[in-house]
Each structure stands twice: as C-alpha cells, then as structure tokens.
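Below is one structure; the comments refer to it alone.
A single protein chain has been omitted from the complex, and every remaining protein chain is retained in its original position.
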Amino acid sequence: MTNYTLRQLADYLSADIDSSNAGLTITGIAGLTTAKSDQISFLSGPSYLKYLPQCQAGAVMLRPEDAARYQGAKLLIDNPYLAYARLSKLFDQSHDKIERSVHPSAVIAKGVKLGKNISVAANAVIDRDVVIGDDSIIGAGCYIGPNVCIGARAQIAANASIYHSVVIGDDVLLHSGCVIGADGFGFAPDKDNRWCKIYQLGSVIIGDRVEIGASTTIDRGALEDTVICDGVKIDNQVHIAHNCRIGENTAIAANCGLAGSTSIGRNCTLAGAVGIVGHIDVTDNVHITGMTMVTKSITTPGSYSSGSSAIDTREWRKNAVRYNQLNEIVSRVKALENDRNK
Amino acid sequence: MTNYTLRQLADYLSADIDSSNAGLTITGIAGLTTAKSDQISFLSGPSYLKYLPQCQAGAVMLRPEDAARYQGAKLLIDNPYLAYARLSKLFDQSHDKIERSVHPSAVIAKGVKLGKNISVAANAVIDRDVVIGDDSIIGAGCYIGPNVCIGARAQIAANASIYHSVVIGDDVLLHSGCVIGADGFGFAPDKDNRWCKIYQLGSVIIGDRVEIGASTTIDRGALEDTVICDGVKIDNQVHIAHNCRIGENTAIAANCGLAGSTSIGRNCTLAGAVGIVGHIDVTDNVHITGMTMVTKSITTPGSYSSGSSAIDTREWRKNAVRYNQLNEIVSRVKALENDRNK
Partner (left out) sequence: MTNYTLRQLADYLSADIDSSNAGLTITGIAGLTTAKSDQISFLSGPSYLKYLPQCQAGAVMLRPEDAARYQGAKLLIDNPYLAYARLSKLFDQSHDKIERSVHPSAVIAKGVKLGKNISVAANAVIDRDVVIGDDSIIGAGCYIGPNVCIGARAQIAANASIYHSVVIGDDVLLHSGCVIGADGFGFAPDKDNRWCKIYQLGSVIIGDRVEIGASTTIDRGALEDTVICDGVKIDNQVHIAHNCRIGENTAIAANCGLAGSTSIGRNCTLAGAVGIVGHIDVTDNVHITGMTMVTKSITTPGSYSSGSSAIDTREWRKNAVRYNQLNEIVSRVKALENDRNK
C-alpha cells in the first residue's frame, strides 16, 4: 500500500489545500460516488457536480471557481482531471517489485548492449546486436529481433514481438501481444495471377513517449520506414500498415485500421474502429468519430464522421433497402421538381 | 480414437434409441451430408430435413416428433443441437495426453500457490504470488502476472498474457494471444497538448465458465474493475475497454469493440464487428447484428442493426454520394409537399 498525506499530494500537484487536516492519510483515488474517507476524488466536469453533495471522499480536487460547491476537504487546482492523471502515477504499484536484472532463463544473443538498471524477465529473447537504453524493462516471453534499438525507460510488456532493425525512442510503453515491424502486405501479381511477394525492406521508427496497445500491429515499410512520431498514443488491436506516418501527439483508439502509405497529422484523435484508406493525407487537428470510413484526404481541421446508428432491426431492414435505391429515389424527386416547375 | 456404442451415447444423453443395433460403434460426429456409417449426425433444424433421405450416418439424433422422417438408426431427443454440443465433448481429444506436471523450463516465481493436478507447459512464466486452482492447465509461453488469481479447471492456451492482479473464476478457457489486464486507454491533455498518462489502477474480474477468444484484449479498469460475468463467451479479436461490464451469459462474436465504461446486460448477443460507444448501457436480451454501430443506450430488449449491405461498386458510388446529401434531399421533398399543399 502506498500512502500519502493530503499535504504531500498538494505539494506534488502544486495545489492549494482547503482543509483543516492536511495530515489526512490518502491511500488511493476513486470516483465521486465510490470514494471513501481515505481516498481522494476529483471533479472532472460540470456533469459530475450532482455527485458532490453525497461524496464521502477524504478530499476532492476541484477548480478554485468551484470551491464553494463542496463543503468537505479539497485541493484547488486549475485542471482536476489532469491532476488525477498525475496522481494516478503515484498510486500505481505495478512495477514496484520488478527485479532489475536479467533472468537466467532469458536468452541474450551476441552483440547485445544493455544499459544500466535493466530488467529482462523470464524467457525473453533478445536477438543479436540489439541495443537497449538505461532503466528499460523487457517482459516475459518478449522477442526483440536483430539490430533493434530501444531507448531509455522503455516498458515492453510480456509476449510483445519486435522484428529486426526497428528503432524505438525513450519512455515508450508497448503492451502484450503487440507486433512491431512485421512485413507490410505487398504483392505483385504475376502473369499467372499468382502473388509475388514484395519483400519489405524498410523498418519502423517509433519516437519518444509513444504508447502502443495490446495486440496492435505496426508493419515495416516497403522501401522507406513506417514512422510513429513522439507522443503518439495507440490503443489495442490497431493496425498500421506499411509506410504510414502518424504525427506528434495523435491518439488512435482501439480497432482502427490504417491502410498503406497514409499520413496522419499532429494532435489528431481517431475514435474506435475508424478505417482509413491508403495513400491519403489527414491534416493536423482532425478528429474522427467511431467507425468512420475515410476514403480521401482531409485538408481542413475539424470533426469528421460517417456511418449510421443502431435502430430496431425491422426498421433498419426497410431503410437499408432504400439506401441502395437512393440514387434512383433522388431521380424521382428531381422528376417531381421538374413537373412542378413546368 | 475414442469409440462409443450407440447405447453408451444414448445413456450419456438420456436419449431414446430407435435402432435394432444399440451396440453399433460410433467413432465420431459429422454433418448429415458427410457422415459415414460409423459416425453419428443430428438434425439441427427444419432446413436440413432435405438431407435426411440420403444420409449415410450410423445414427441420427432428432426430435421425437421428427422420428418418422428418417428410416435409419436414430436417437430421439428434444434438442438435437444441444445433444450434438454435449456429444462433442466426448469426442474431443485435444487434452488427452497433457502431462499433469510443471515442465522444467517453466519459470515459477516465489510465493506462487499451485493447486493439485496442474499442468504448466514449457516456457510458461508464472510471476510472484499467483494462485491457481486445481486441475488447471497453463499453456506454453503463457505469462501470468503478479498476484493473479485463477480458479479451478482453467485452460489457458499457449502465449496468452495476463497482467498483474487479474482475478479469473472456475472453468475458464482463454485462447492463445489473448491479453487480459493491459492498461486501459486513458490520457489527460496537459496545457501543451501532450498526453499525460492516467495509470490504470483497477483490474479485470472474470467470472466462472467464461471463454475468451484468440487475440482478444480486455483492459484493466482506470479506478474500478472491468467485469466479465459468469458464462460470458467472447470470440477472437474482441476489444473490451476499461471499466466495461458484460452481463451473465452474453456472447460476443469476433472483431467487436466496446469503448470504455460501457455496460452490456445479460443474455445479449453481439454479432461480428459490432462497435459500441463508451459510457452507455445496453439492457438484457439485446441482439445486435453484424457491423452495427451503437451510439446510445439501448433500454428495450430486441434486435438492433445499422449499416448497409454490399452492392455493385458503381451503383454504390452513386448512392453513397446521395447519402451525404440526404438532409438536403429531404428538404426538397418537403418543398414539394409544401407546394402541393398550397
């Protein structure tokens, strides 16, 4: 258990304490409706104001302008949601007991250079000529291919796979089951309609502070590299094809798929299961809602969507039939308009 | 080879035999059109009646009211499809020769408590303080993180990954490549538009009799737990985000994605590639057809759908253009109506 006094948390956050008991022990974080007297909570937006009166938290983080809305102990801070994010790190114990050593069952090939204070877990395999920076953690059963270069403070979770020559920056977190640097999907049909493999000679370059989710796959480039810029966050089960480029601080939610040679700008957000066709560009500050199909370049920042939402299946069936008659229906409307205008 | 007499199968199923040869040896199960004289088949519904006359099976399972429709040997039972399911277990040999021991290459950390009759396959890694119940099977290359608790009779297939502190019930089957308890996708933007990680302090709680497919990912909760209730069946490549709750006996087909904090009721079925937005509730007994996008809570049991079906690409292109003019088209219809009503 990790405990802090309210005073310690306020100092960590540079927040003002509004409480007579700065020495109160805080053992964790919880939502407004579930927090107990030894936990701290937070008001992330106006829709949660209704939960304040009954809140049982030991303290609540809120904006100075909301101070009067809560009578209990509080920390006043401009961005309580960001404060919650920062506090969450303090209470995370997932890596507390990791031994900083190379487990005897791990296999380290020749030419590998490991930095200081590194953990390599059981049955991990690090292939020849890999370089790994200081303070990095390689999980159980991971495979790190030949010539891979990983920066400092990386966390590679169990059973991740990294193919040869991939380059990864500092402070990167890769989750279990992700596969970085597998072959891009490239084939040329021969005269007999058989597929001739295009060997994928590029690699994958991943910047600093990138997080990559479980079972996400990022393919190596055909001739040049697939590039994931600094600060990009990618959720689970995302597929990024060869030669893509994802700009700084863009966040991609689960189940998205990007076809080859597509470029996404900076500070974009893709909600879940978005599909983006290949060989297009999406500019900076674009937000795409869930399950949207993007079929051409987006040159103007903004929010983009496609698709339709669930309704009763019997109603949907009738509409779906009509959808596939839409062009003809418009012709009928046009004919009516022409008749009217005669 | 596992063989049974027709009598043995009838006894196992509590079915009536209608055959002069109860001692017939049955070596397997097959469909009506492919079954041979040493195999048993089944009539799962009226659409298969047409295959009965030519059926070569050693015996067929059908409902008593259908008995007259088949002249060969038969087992009479109320639900032949369920009977097939029950019989399939008898003929499954996938685990027959599994050695009930810990392979010397497996790595078992300190504090681990293993039940009786457990199998831990080669190169599996079981981290500190894990508890595993009797008769469980841990596949090759699996990683079981610190403090994980797994019940009795679990089957964890090769190369599955389970993060720290996940709790799993009895009679659970996890397939290869699944990842349970990776971080939920949570970040707060700071004032420079960088993403500040929200450490995921909850866990994943999985009930009894749950099956989880290959490469499926279930993320740990942000503050509370992600919960998968008893009897839930999840297919391959499903993504379940942090803080979701899936009710008892709900079945989720492949490629579905559930965003964070969404709750699905009991006895629901999601067909393939359904996407469900975050922070909504789907009530009990809801059925959602394939590739549907659910964007708001569903409060009434029933069947729900969205999307449109494949047609010739040239036709589709014209209709897709019209779809994005729909609101304007409706205005034109309204104008026509107004003119008519003048």
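Going in written order, the chains are labelled A and B, and every chain counts its residues from 1.
Everything below uses one rule, namely that a residue touches a chain if its C-beta (ideal position, glycine included) is under 8 Å from a C-beta of that chain, and two chains touch if they have at least 3 such contacts.
Keep in mind that this is a model prediction, so the values were computed, not measured.
Where chain A meets the chain that is not shown, the touching residues are 105, 107, 123, 125, 127-128, 141, 143, 145-146, 159, 161, 163-164, 177-179, 182-183, 185-191, 193-201, 215, 217, 219, 222-224, 237, 239, 241, 255, 257, 259, 273, 275, 277, 287-289, 292-296, 298, 302-309, 311, 315-316, 318-319, 321-323, 325-326, 329, 332-333, 336, 339.
Taking the whole complex into account, chain B touches the unshown chain at residues 28-31, 34, 79, 81-82, 84-86, 88-89, 91-92, 94, 97, 103, 105, 121-123, 139-141, 157-159, 173, 175-177, 209, 211, 213-215, 231, 233, 235-237, 249, 251, 253-255, 267, 271-273, 290-291, 307-314, 316-317, 320, 323-327, 329-330, 333, 336-337, 340.
Here, only the chains that are shown with their structure count from here on.
Look at where the CA atoms of chain A average out and do the same for chain B: the two points lie 25 Å apart.
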